[in-house]
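Only a single protein chain was left out; the remaining protein chains are all shown in position.
So, chain A:
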């Protein structure tokens, strides 16, 4: 309860008429406390309370005839600021509060969303918490469950896949939990989970924040922490959360997130919170349709899958080599199978039997250990700063640690995104920058790496000639995933179907760009053969100029007729391979475009013709002195036009269409088809 002395609130001085309350009375906001009459006796004022509370003392007697002027003290009251509310009741004074008063209140308790506190109170509680954490030299860690520390699927889903139905669950460390009646979930803990949690618990106060239901969350918590020493009551589930589609630190730490680290496999639900350490999603039950599964960034997912596929194959091979050595330490001359079983059963609480994990399609490796290492580092840096009497923020420290990874890396991207893609639409670029790489638009003396989707682009060739490292985009994804700069040689750029000769030929052609483009310029108005040649040149140029050959490249191949021209054939091959590499990278709208391309090219030629015209315009552009980059933005059109080069060519002098018209046309065509 706070005390306050109320003063005469009106402008005109007046006399007291009567008090409506007496000492000790309970007063509500909006209640009339007393009435006053102005000294000219014209007006009567009603003195209305703004506070809920009790009257402590009445300072002016109702019978007094003295004139009261503004600012004179009338009443002293105790009032309640309703800092804590429980289901619409003030937890301090017990008053029922109108709903509208709950506006700026926060619920900060894990399990009780109906218990809310005011901002002031939240701050007070947070300060207490922060002090406690500082005293214990701890930080807060918010952990996600699904795909971060465990992988869960429904039993039904598991049984629908033959491979999993037959597996011995107990032996594989799969746990069953029953959540809602008939629903049974099969849970697999991430390798090294216990080690991770144990270590982390020494430095962090652990919270669970999951999008699962409360029941599910508590069951999982019970499973991974049977003694309830790690999480205690600090479990936040969907039932207590503010929204179904996103998570926010505000829910738990409304005022201050400077001591909170999040570990989650998704960054989108956190709206790119700077406190987030994104882990690679843990997927143990491969091929099982996952009702809990969620969409991920398409790019990452695509690449991840491809990568996982590869890694699994590699790992299987490695496994065969590695296992016997490991096992020799323990037992000799026993069959591999039996040894594995023994390892698993004697694996006590660690669950880090690699052999088993990889069998189940888990290439997770030591990911949690990597994360652990970073967490320890953050903790160390944070408290070092505290010791220096600074006010550190974990997000800054985290940024710093991330930046270290690619600190000395100067990247140039080649053929990864279309050239006119704005930087914020290039997830890989953002990811690289987040981890400290400097992304440049063109090769400079500082450049260290070229990230390329395919070989044969100008940048790649220049990089190779300069001896720079050329890697495929997966290098960024994987390196950031494991937080170490991986060996560049492991991420070779996929080569085209052509041999080295072709490429060197292309490189040579690069030198002739100027002459060819002038040739193109002339050819525009001449004849069919010249036009063909021109398109060849464009295409070469595109190859060289780091063109993101759009997905239409792949679609055009399927629709293209037999092509007499040898060069064209080869070029198309190139296009196809490049296109398929890019398949995973395309944006949604690009996808749409390619779809429409596909159907259009099959059904009629009109759009392709338009595109060809467009391509012709590009040629004139490039030959008129503008540099290659302006051309590259449009290369999808020009390259797709090549497929129809054997169609009618008499329209080459037609008016040029601009991009918007083209898309409109495409959409119309698409509509017709549908």
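Operating definition for what follows: a contact is a pair of C-beta atoms (placed from the backbone, for glycine too) under 8 Å apart; a residue touches a chain by one contact, two chains touch by 3 or more; residues count from 1.
Here is the rule we use: contacts and distances are computed from a predicted model.
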- Query: Looking at UniProt, which of "Trafficking protein particle complex subunit", "DNA-directed RNA polymerase II subunit RPB7", "Clathrin adaptor, mu subunit" or "Putative nucleolar complex protein" names the chain we cannot see?
  - Reply: "DNA-directed RNA polymerase II subunit RPB7"
- Item | Per the touch definition above, residue among A:6, A:21, A:125 or A:259 touching the missing chain | A:125
- Hey, which of A:6, A:33, A:55 or A:109 is the one touching the hidden chain? A:109
- Item | Touching the absent chain when the full complex is considered, from A:84, A:255 or A:430 | A:84
- Item | Sole residue of A:24, A:94, A:182 or A:226 that reaches the chain not shown, by the stated touch rule | A:94
- Given A:137, A:232, A:271 or A:380, the correct residue touching the omitted chain is A:232
- Listed in rising order, the chain A residues that touch the chain left out are 83-84, 86-96, 108-109, 111-112, 115, 117, 125, 128-129, 132, 228-229, 232-233
